[in-house]
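One structure coming up, written as structure tokens, with questions to follow.
Note that this is a trimmed complex: some chains were dropped, and none of the rest were shifted.
Note that the chains take the letters A and B in the order they are written out, and that residue 1 is the start of every chain.
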Amino acid sequence: MAGKKTWYFPDGELPPPGDGDPQGHESIIILNPNSEEARVEVALYWADKAPDRFNVDVEPERVRCLRTNVTTDMGGFELPREVQYGIRLTSDVGIVAQYGRLDVRQPNMAFYTTPGYHED
Amino acid sequence: MAGKKTWYFPDGELPPPGDGDPQGHESIIILNPNSEEARVEVALYWADKAPDRFNVDVEPERVRCLRTNVTTDMGGFELPREVQYGIRLTSDVGIVAQYGRLDVRQPNMAFYTTPGYHED
């Protein structure tokens, strides 16, 4: 099985959208290189309350981009803006995941990306 | 053998070139530290269709930069702009790979880079 089942991204924060195009946003990008659909539990960790959890699916041999401000990408969850949080992905088949953020507050683009920490 | 045979980059997207210099672009940089030529299969994963595949070679003890908008770097493949995709590299000898993007839409430079997720 290709990829790993567990991925962590410690530093999440949904930036303000701004007025321009493209807008400020955050993404969790999940690649499923395997031949079975992946069911992924997303856990959101906070500084001062218990984690929230929901599930997303990623089709076999497809990439899926979760925009964290789009509730249909986030299992109905409405993420607050400008609040520190962390992310864990737990999948039933191997996946590969990356985090990206675009901030346009100044108003130039500032990109921020990191691969995840992964384990079996 | 140095390096790894398989590399993944979940978050690919070819940005618009813009009018300035340097232009907006994406690169896949492959370092072959071994004494044999590397034959690398590049697979491109999409959100809504089956993967595309082509091959590139990297000479021994050399680095090669694939510009994703240059069809001769991409085995003749013409990559669409501003479309989400993922990348897998599969090599017959160990390599080390990195992804870079330069976006100039605002029109300042915004860089985006990540090491790959790798496995044997």
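As a convention for this text, a residue touches a chain if its C-beta (ideal position, glycine included) is under 8 Å from a C-beta of that chain, and two chains touch if they have at least 3 such contacts.
All of these numbers come straight from a predicted model, not from anything done at the bench.
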Whole-complex copies, counting every chain including the 2 in place: 4
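The criterion applied here is as follows: only the chains that are shown with their structure count from here on.
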Degree value of the rotation bringing subunit A onto subunit B, based on Cα positions, nearest 5: 90
Contact set on subunit B toward subunit A in their complex: 6, 8-11, 45-48, 50-51, 84-86, 88, 101, 103, 105-106, 108, 110-117, 119
Subunit A residues within the subunit B interface of the complex: 2-4, 20, 22, 27, 29-31, 33, 61-65, 96-98, 100, 102, 104, 107-111, 113-115, 118
